[in-house]
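A single protein chain has been omitted; all remaining protein chains appear in their positions.
For reference, chains read A and B in written order, and residue numbers begin at 1 within each chain.
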Amino acid sequence: MQLTVGIAEMKVSKGAEDLIITHALGSCLGITAYDPMTRVGGMLHAMLPQGSLNADKAVENPYMFVDTGFPRLLEACLRSGAAKNRLIVTVAGGAAMKSNGGGDDFFQIGKRNIVMLRKTLWAEGIMLKASDVGGGFARTLTIEIGTGEVVTRTGTNSTVLLPAKNSVPA
Amino acid sequence: MSLNILVVDDSRMMRSVLIRTLQISGLPVGEVHEATNGQEGLDQLSKHWIDLALVDINMPVMDGETMIDHMRANPLTKETPVVVISTESSPERVEMLKKKSSGFVHKPFTPEVVKETIERITGVNHESGV
Partner (left out) sequence: MNPAFEQSLKQAALTTFGEMCMALPSVEITTDQIEAPFEAEVRVGFHGTVKGELSVRLYGTVLDSLAQGMIGDNELMDANLLRDALGEIGNVVCGNALPLIAGEMGKYRLDPPRPALAKDIPLKGPALETKTQVGLDGGRAEVGIHIEGGA
């Protein structure tokens, strides 16, 4: 089944047939977490770096922000049977989109999102396995729960961020 | 088998950052020893078996470059891999430090870069173990 993650949403699955997808990642971040042993995976589509930018919104929808959304993605993966020390985290997006405020991306939201993810991962004690970030274009991000394969697509180009692990015992 | 690692930096903060990086890297880390300058680093090398040294350059008492020169002149530590971790940016200096060491990490660094550099030098990684 295909599970679509909208803007400021998160999905976690342990269904081997599931594919989680998010579209149109500009300055937003698409963050995946995957445990190759228990084959639990999830994805977050966060828009802005920190919940303190809008505390009410962060309470109402923590998935909107990187620093409040990622811990919830982590929690949800652990609840579904993932182990923190096995989690493989990847990120895509964080582009410098012209629509964010003039030609030179005045607010640098994409860049700030990436810094905040790094800070959050560092505090959680998790390393980033792979990333496809920056540039000035939108990306689509997918993760296959059965294999753990993470792919980004831009137009007709695709990049494998994390290769499929077919050798993992069922 | 695990890697015994020596961390040499005059900043307590940077030693903590490097040790935390080692802890979360998933690498098989054994004993971690600390030194606050090149001389202390050489003392630690004479007392413990060290598989890898992470060495800052700009330090009081004895700088990292002098420490590496001493290591290379000693048959017991001649082959010990060294990763230089420094703010040095001029290509000429970086090239020279690379020649003297096994790897160079520029400050500021990400934990991932430190991990990848250690994996490349030691042939050890998270997935395969030693």
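By definition in this document, contacts are C-beta pairs under 8 Å (C-beta built on N, C-alpha and C of every residue); 3 or more make two chains touch, one makes a residue touch a chain.
Keep in mind the model is a prediction, meaning the values are calculated, not measured.
J.: Which one, B:Ser2, B:Ser16, B:Ser46 or B:Asn74, makes contact with the chain that was left out?
T.: B:Ser16
J.: Among A:Val115, A:Ala138 or A:Ala164, which residue is in contact with the omitted chain in the full complex?
T.: Once the missing chain is taken into account, the touching residue is A:Val115.
J.: Residue by residue, what part of chain A touches the chain that was omitted?
T.: Missing-chain contacts on chain A: residues 49-50, 111-112, 115-116, 118-119, 122-123, 125.
J.: Spell out, residue by residue, where the missing chain touches chain B.
T.: Against the left-out chain, chain B lists 10-14, 16-17, 20, 58-60, 86-93, 107-110.
Just so it is clear, only the chains that are shown with their structure count from here on.
J.: Could you state the distance in Å from the CA-based centre of chain A to that of chain B?
T.: Inter-chain centre distance comes to 32 Å.
J.: Hey, which residues of chain B end up touching chain A in the complex?
T.: 20, 23-26, 110-112, 115
J.: Once bound in the complex, which stretches of chain A touch chain B?
T.: 85, 118, 122, 125-128
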